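Of the protein chains in this complex, one is absent; all others appear in place.
We call the chains A and B, going by the order they appear; numbering starts again at 1 in every chain.
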Amino acid sequence: MLPIYAGPLETTWYYTFRVICGLILLFLIAPILVVIPLSFNAEPYFSFTPGMLSFDADAFSMRWYEDIINNKQWIHSAKNSVIIAFFATIIATTLGTVAALGLSRPEMPYRGAIMGLLISPMIVPLIISAAGMYFFYSEVGLTQTYAGIILAHAALGTPFVVITVTATLTGFDQSLIRAANNLGANDTYTFFKVTMPLIMPGMISGGLFAFITSFDEVVAVLFLSGFEQRTIPRQMWAGIREQISPTILAVATILVIISVMLLATIELLRRRSDRLRGLV
Amino acid sequence: MSKSLLLSTVAAAGILLAGAASAGNLTVVSWGGGYTKSQVEAYHKPWLAMGGKAINSEDYNGGLAEVKAQVESGKVVWDLVDVELSDAVRGCDEGLLLPIDKSILPAGDDGTPALKDFLPGTLTECGVASIVWTTIYAYDTTKFSGAKPTTMADFYDLKKFPGKRGLRKGAKSNLEMALMADGVAPADVYKMLGTNAGVERAFAKLDTIKGSTVWWEAGAQPPQMLADGEVLMTTAYNGRIFGAVATENKPFAIVWDAQVWDLDLWVIPKGAPNVADALKFVAFSTDTKRNAAQASWISYGPVRKSAAPLVGKHATAGIDMKPHMPTAPGNFKNALQNDFAFWADHADELNEKFNSWLAK
Partner (left out) sequence: MSDQVTAAAYAGPVLAADGTLLKDRLNKTMRRRKLIAAGLVLPLGAFVFITFMFPIILMLYRSVDNPVVHDNMPQTVAALEYWDGQGIPGEEAFAAMVADLVQARKSKEIGRVATRLNFEMSGVRSVLTGTARKAKNMKAPFKDALIAANDLWGERELWVTIKRMAKPFTASQYLAAVDMRFDIDNNMVMQDEDRQIYVTIFGRTLWISLLVSVMCLLLGYPVAYLLATLPLKYSNLLMIMVLLPFWTSLLVRTTSWIVLLQTNGVINDLMVWTGIISEEGRIQMIYNQMGTVIAMTHILLPFMVLPLYSVMKTIPPSYMRAALSLGANPVTSFVRVYAPQTVPGIGAGSLLVFILSIGYYITPALVGGRTGQMISNFIAFHMQKSLNWGLAAALGGILLVGVLFLYWAYSKIVGVDNMKLG
C-alpha cells in the first residue's frame, strides 16, 4: 500500500491514518463487546470489579443467565419475539418480493414514486407510525393482540425486502425468462425454476432484515402491545428505564451472539449471490 | 401464491391469538416491583387459596393512557387497576371507570361499618383506596460522616451537602416540596401554587439545584440511583426505599420532613371482562385483615382505621412496621396531602411549564 518512494511525512501520515481508523472501528465495536464480560459479573454492578480485573474466578458467575432462564417473563417475551418476528417476516417477504418483481419490470409505470411510497415505512419516524397505528388499530380492535403487532412489524419490514430484492433483480438478465418461455416453460414454472433461485439470496437477506427489524422493534410494541404480547426489546426497555440489572447485560450478550450469526448468514448469502450473478 | 400464504398466515395468527388470550383470568394491574409483590403476598395468594378466580398480574407505570385506549376501543382486557387518586377522579369524570357500590365493602373486624372504617376521602365514586403512600426523600448513610440531612431545606442546600440530587421528572410533588423547602407551611402550599407568583417561587427554588439534578421516572429508579452512587439524595416513594433497606440491607435513611402523601385506589375500567370477580376482589383485598397484611410486606399505610392497630412486623425481615408507616405520628408532622382537585385542574399547565423549564 505505502509506496516505496514515500517520504517521512507520508509515512507518518500513513500510520496516523491507520491509527485513526483503528480508533473509529474501536468506537464501533467496543461498546458491543464490553457488555459481554460484564454480563458474567458476580456482583450486581455495571462496572468491572477489582476481582474481575485480576481474573478471580469468584468474581465471575452465571447468575444473570440463570435469572433469565428462571424468569417466566423473559422466556415468555423471547417466545413472543420469535413468533411475532416469524409471522411478520413471512408477510413482509412474500408481499415485498412480489412487489419487487413488479417494480423491476421495465414497463412498471411511476416506478420512482411508487418505490418512494413503499419505502416510506423505513423513513417515517417510528413514533409517528406507532402513534398512527395506535389510534387506528384501537378502533378496529387490533391493539393488545398478536395480529396487530405482526401487521405493524410486517409493514415496517417490507421496505427492506423491497430494497434487497430489487437490488438483486437489477443484475437480473430478463432474457433468461424469455429463453425459458421459448423453451416451452410456462410462467409459473419459469418463476420457480429460473427467477426464484436467482433472487433467493436477495429474498433471504431481505427476510433477515425484516426479521431483525421486528425482533428489535420497540416503539410500535410500546404502543400496541399489552402485557401478554411483551417482546424482548419491550422487556429490556422497561429494564433499562427502571431497574438496570446485569440481567439486561446477559440478555444483551445473547442478542449480540444472535446478531453475529445473522450477519454471518447474510455475508455468506451475499457472496453466493455475487457468485451466482457473476459479479465476482 | 401470495394470497393463500397471507390467508394461512392470518389463520395461523388467529389460532395463536386464541391460544394466547388466557381463558378469562382476572387481570389485575399494578405498579410492579416490591409494591406488586406485597399485593401478591397479601391479596392474591389468600384470594387464590379461598378459591378465587385465577389472576394475571400485570405491571404498568401509572396514568390513564392504557385504560383510556382500552375503553375507547371497546376492547378492555384489564379488570382491576391500582391508580393514584387524581387518576381515579379524572377517569371517573371522563366515564372511563365503573362506579363502585360501596355496600359491597365488608365492615371492619371491630364491627365498624365500612363507610366509617375507611379514612375520610379514601372512597370515591369509582375507587376504593387500599393504601396511603408518600413521596419523601432519602439518602445513603454511608456517604455522610458528619451532619446528616434532616429537613426538606437540607435537600436544597448544596453548600451544606454538596452532591447530586434525584427528582421525579414531573411537576407533581416537586413544586410542593420546593415551596416547603422555601419555608412555606404545608397548609399554604396549594393556595400559593394557585398563583403565578407561587409557581415562580417554586421554580426559582428548583432552579437552585437544577444543575445537580438527575431525573427519574419509574419508582424503582431512586433506590437504584442511590445504590449506584449516581446521586447523594433523591426523592422516592417511601415503600421502595423501605424495601431496599429491609430486603437488601441497603444503608438508606428516609427524611420524614415535608412528605407529600397520596392514595392508591382500585378502579375497574368500564367494560372490564370480569366485573363481578373484580368487585369481589376489591371487597376481599380491602377488608381489615388484608389491609393490615399488606403493610407487613411494604411500608405503605392501611386506609382502614381498624387495620392500623393490626400492623405488625415485616413478614420476612421481622422489622416492626409501625414506625415506617407514612402515617406514623413521628413521620406525619409537616406532611401534606396531594391535592387531587388542584392537580386535575392545573396538571396540563404546570407540566407544560415544568417541561419548558426543564428544557431550558
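As a convention for this text, contacts are C-beta pairs under 8 Å (C-beta built on N, C-alpha and C of every residue); 3 or more make two chains touch, one makes a residue touch a chain.
Please read these numbers as outputs of a predicted model, since none were measured by experiment.
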item: Given B:D110, B:D207, B:D320 or B:D345, the one touching the chain that is not displayed; value: B:D345
item: Options A:I177, A:V194 or A:L262, residue touching the unrepresented chain; value: A:L262
item: Touch criterion as defined above, residue of B:D228, B:E248 or B:D320 at the omitted chain; value: B:D228
item: Residue in contact with the excluded chain [from B:F144, B:F332 or B:W357]; value: B:W357
item: Omitted-chain contact residue, chosen from A:I69, A:I128, A:L176 or A:M196; value: A:I128
item: Contacts of subunit B with the absent chain, listed as residue ranges; value: 2-3, 6, 63-65, 68, 90, 92-95, 200, 203, 213-215, 228-230, 341, 344-349, 351-353, 355-360
item: Positions on subunit A where the hidden chain makes contact; value: 1, 10, 13, 17-18, 20-21, 24-25, 27-29, 31-32, 34-35, 38, 45-48, 91, 95-96, 98-99, 101-103, 105, 107-109, 112, 114-121, 123-129, 131-137, 151-152, 154-156, 158, 160, 162-164, 166-167, 205, 209, 212, 215-216, 218-219, 223, 233, 236-237, 240-241, 244, 248-249, 252, 255-256, 259-260, 262-263, 266-267, 270
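The definition used in the following text is that only the chains that are shown with their structure count from here on.
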item: CA centroid of subunit A to CA centroid of subunit B, Å; value: 38
item: Residue numbers on subunit A that touch subunit B, as the complex places them; value: 45-46, 83, 87, 90-91, 94-95, 98, 134, 138-139, 141, 143-147, 150, 226-229, 238, 241-244
item: Subunit B to subunit A touching residues, read off their complex; value: 1-2, 5-6, 9-10, 12-14, 16-17, 20-22, 29, 32-33, 56, 58-59, 69-70, 72-75, 77, 217-221, 224, 228
